[in-house]
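The structure appears below as structure tokens.
The complex appears here without one of its protein chains, the remainder shown in place.
Coming up: subunit A.
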Amino acid sequence: MGLRTTTAVALLALSATPLFAQSKSDVLGTYANIAQAGYEDSFITAQRLKDAVEALISTPSPEALQAAKTAWLAARVPYQQTEVYRFGNPIVDDWEGKVNAWPLDEGLIDYVDASYGGETDENQLAVLNVIANPTFTLGGEEVDAAQITPALLEGQLHEAGAVESNVAIGYHAIEFLLWGQDLNGTAYGAGDRPWTDYATGDTCSNGNCDRRGEYLKAATDLLASDLEWMAGQWAEGGAAREAVLADENTGIHAILTGMGSLSYGEQAGERMKLGVMLNDPEEEHDCFSDNTHNSHYYDGLGVRNVYLGEYMRVDGSVVSGPSLSDLVAKADAGVDAELRDRLDVTMVELGQIKTAAETGFSYDMMLERGNAEGEALIMSAVDALVGQTRVIERAVTALGVDTIAFEGSDSLDDPNAVFQ
């Protein structure tokens, strides 16, 4: 939603256009190449997760559960770096809820602890527990869930009752199925689902192990196919790549919108500051696995990647090319230097959270009421993200792209689109 434009300084934008015409299209090419590589890597690592999940279901064991968890953690690394593509690219934003919706009322999916509570004002399905219930009522209609299939999860359960926290699919639903609820509050420790939740016969714990396995497999299959689809959108001739390349100024504007909206409203605000202010460990972005420090770190790295035009793939190879930084430097070297600095400062701050979490001071501990060190760690990163957003705004102004998007943009063609 960021950087909506008005008819304000349309003339400025026109005069800026011809100057950088060639290099803008090169920059957009790099942007699309990084997106393609990032989603391909996300697909590759989701395939590995799928293999590990199949092994867990066919031969359940503590090691097989651990292997699936390890595969999930690895899969998050490339995916989080693609989040910067969400805002500013409608194709990504419209699809994103299928793979990374959060937070979730996990009682929709499986058993939960009594402390979780029941239905709320917002969600009357918060404790539906589809794994334990082969039939249930949804919006007055009987639903047959005897078979847990991708179609059931995607078509009927996901966002059931138009409630966003009814998240039935994607990384976080899978995370819950692998780790289970984190019942340690703001003390150290992640979810501790027993491997026997996937065992057969008498060894099965908490009931319905076969249905739980069916659910996990369906959700993992869907995740992989959704990621494969998005990688295709960014390949040569794909719709997302074409959309970005269609108009140079609109494309550049999309890059900056993605950077600014993720940095400020989404990451600094919704994900980090709110968690501190609620002292709520469920406000961790990867709350079941206690992987939030990595989730934040790789979000930040993704913003830096698209500005500097460089992404390191999961096989260690590097995708790079002419960058937005080059463009901004030509327009205003001071703004470019400051933005590079700010992005580096953010990575240092996010790196400190990661370091602390990896050495025993986990993210949920940082959220504890009155924990001054944790609050300082998180709020320093929030401040860095807010600070970089202000310079991203200056880059928008320096490039004169703050007003072009209204040519064929949602906000002019359909005034109501602004409010969606």
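Everything below uses one rule, namely that a contact is a pair of C-beta atoms (placed from the backbone, for glycine too) under 8 Å apart; a residue touches a chain by one contact, two chains touch by 3 or more; residues count from 1.
As a working rule, contacts and distances are computed from a predicted model.
Colleague: The complex has one chain missing from view, so what does its UniProt entry call it, picking from "Sugar ABC transporter permease", "Magnesium-chelatase 60 kDa subunit", "Imelysin-like domain-containing protein" or "Molybdenum transport ATP-binding protein ModC"?
Modeller: "Imelysin-like domain-containing protein"
Colleague: With respect to the chain omitted from the figure, which of A:Gly185, A:Gly265, A:Gly321 or A:Gly351 is a touching residue?
Modeller: If we include the chain that is not displayed, A:Gly265 is the one touching it.
Colleague: Quick one: which of A:Asn129, A:Asn279, A:Gln352 or A:Ser380 touches the chain that's been left out?
Modeller: Considering the complete complex, A:Asn279 is the one touching the chain left out.
Colleague: Among A:Arg313, A:Arg340 or A:Arg394, which residue is in contact with the omitted chain in the full complex?
Modeller: Going through A:Arg313, A:Arg340 or A:Arg394 one by one, A:Arg394 is the residue touching the chain not shown.
Colleague: Quickly run down the residues of subunit A that touch the omitted chain.
Modeller: 1-9, 87, 103, 105, 117, 120-123, 139, 161-165, 260-261, 263-267, 269-271, 273-274, 276-280, 282, 369-370, 389, 392-394, 397, 402-403, 411, 415-416, 418-420
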